[in-house]
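Beneath this line is the structure, given in structure tokens, with notes to follow.
Omission of a single protein chain aside, the complex is shown with its protein chains in their original locations.
Then we have chain A:
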Amino acid sequence: MAMADRLRLLLQAAPVLSSSGSFSSSSSSSTACYKEGGCISDYVAVALTALVSLMIFGGSVLLVLRRTVPEIKAKQVPLLLIQSIGSIVWLTSLLMTRNMFKLSHRNSFWESCYLWQLWLEGPFGFGLLISCHIARAFRLYYVFVGRRLPPIRSTFLVPLLLVLWILLSTALQAVQPFRSINECSARWYIWVVIGSMHLFYALVLILCTWAIRNIRFEFNEFTELVTGVSICLIFLVLWIIMNIVKQLAAGGGRLLGVVARFVLVFLGNVIVSCLFWIPVTRPLLAHMLHHPVLGAGRSNLNYDHSMGEALGVPNSGLLVPPAAHISLDEPLESLLQHKRFRLSFLSFAESRIAGETVHFWDEVRELSKLSLTQQDRRVYMADHIIQKYIVNGSQCEINISAQMRLEILSTNDLADPNLFKRAAEEAVHMMQTNLLKEYWQSSYFQELKNQIEMDMEYSAQLERMNIRDIPLRVIRNRDYELPTDNPFERSQASSVPSSGPLDPQGVNLGSRTNGNSTSKSLDFKNIPPWESKAHESQSAYGNRLSKIRVNMDGSASSQSRHLSNRNRLGYLISQRSPSPPHHITPGLDSYSDDENNNKAKDPNIITRPASR
């Protein structure tokens, strides 16, 4: 109680209009709880803050785990993490500066008002929160309005933005505005200065948001920013009103003070929650709801889809023209347009740890499918490709010259259709010189040939049995388009047959070779189990299964074999004979047996080595 007396004396001397209010000698419960904290509303406020902080922490963890999903990646996860740190710091500082706690060691550094009000609530709390949004708006402005890459990374921009506030805090620290180190009471103009700093940052955010108002964003960044800004403004206005009311009603202000600080903390929680959860709720929920058990294990329905899928790139190019029309003498670029070939080639490239070039080429191809009018989507995709493949030290950096890299990074138009043209050509050149020759001799190519032959055989059998229409398969292949009325072509162009129409295993099997499944999974991330032992039994050519090994000593002899194989396939393709090749026994039963074997040994999704 001695301390309370001391404080009373101090405060009686000063014409203070702060949150500590005036004193009366009678220590009613409201006074005691007003001065030292411990009101019921205070406990509620603390509990609320703790709850909100925990939820934000949990949300951040979820974001980090799911940071590769395109919709979440577009929100810039590092910025979101910084924002959540800022939020938690700010909420805590709101609590600490309102005399809510009955603190015993009032003179310690950790309860210093300077720390909490000047530093943690200001630059590292509210300032951090708003700066993250400003940085996000800045990046969006540069990329979408300016169509160039921003000169500074967003995470480096945030400290820059805080410099101003830090300077102000330093200045205030020097001036020593607070009466004592533990009481957050100061002259009214100090509060005006601090409050105006808050307002200033909010205004900057409004300006930045206004600058990007015309862009239609794929992932709703603009609406989220606007929501965030308006919530901030509402909060600030309410805060100002609250403070003014408190000063005006200084006399009977104790109860009002208690209520005021509770409302402040409550509002702070609300604003922080809104700012954090509004951007991330939809993508996180959409992502999590598709897992059968939330996040536990990997389901067959693979939701780690690519940016191309997220932007709605049409998944065509598979069946038109049908696989039988692949001529293996085409240049590599046109061969790669056929999905089956592309998948097979990709698996081979990944076994040689050179997969990133094929992925890059594929994503550039997807970019080219976005029409020129969809500028914002093109920009998203181009930015994604640059961050993933071009930037120095990126996760899947491709092997291009410094000049080419510089050309792409210093572009003035991210939506330029020719942005990646030269790099893609270089990628094709590298694939041709490094991988193509060994691909023809590899087991991956053998498997592709087998699959094509099996397809042709199956469709020939169907024709013999007069089965024309296979509507169930059409149901499953959502992206399938019926090219002609020719039943032979139609059935031929469909997927590898599976045992049942809507069998989920069948879906998986179908997704092995042509990637169409009820889930919108991107096929080239599902490694077809070329490595599985199943295809050894099926492979009629009996090649040795060496994945990485390029046996140069054996190549001379296998070359001639490989040429004859190619010619053979060409013969099969050109003839399209309904009579089965001798090595595949006719009849559906044996075929489905093989295929059941294949299914049984079909391993689950294999994780790739390190091309991520």
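Rule of thumb we're sticking to: a contact is a pair of C-beta atoms (placed from the backbone, for glycine too) under 8 Å apart; a residue touches a chain by one contact, two chains touch by 3 or more; residues count from 1.
In the analysis below, contacts and distances are computed from a predicted model.
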item	value
Among "Guanine nucleotide-binding protein alpha subunit", "Triggering receptor expressed on myeloid cells 1", "Septin-like protein" or "DNA polymerase delta subunit 3", the UniProt name of the subunit that does not appear here	"Guanine nucleotide-binding protein alpha subunit"
Sole residue of A:A349, A:I386, A:L448 or A:L462 that reaches the chain not shown, by the stated touch rule	A:A349
Candidates A:T209, A:T357 or A:Q461 - the one touching the absent chain	A:T357
Of A:S41, A:T227 or A:N434, the residue in touch with the unshown chain	A:N434
Hidden partner interface residues of chain A, rising order	331, 333, 349, 352-354, 356-357, 392, 397-403, 405, 422, 425, 428-430, 433-435, 437, 548-553, 555-556, 559, 609-610
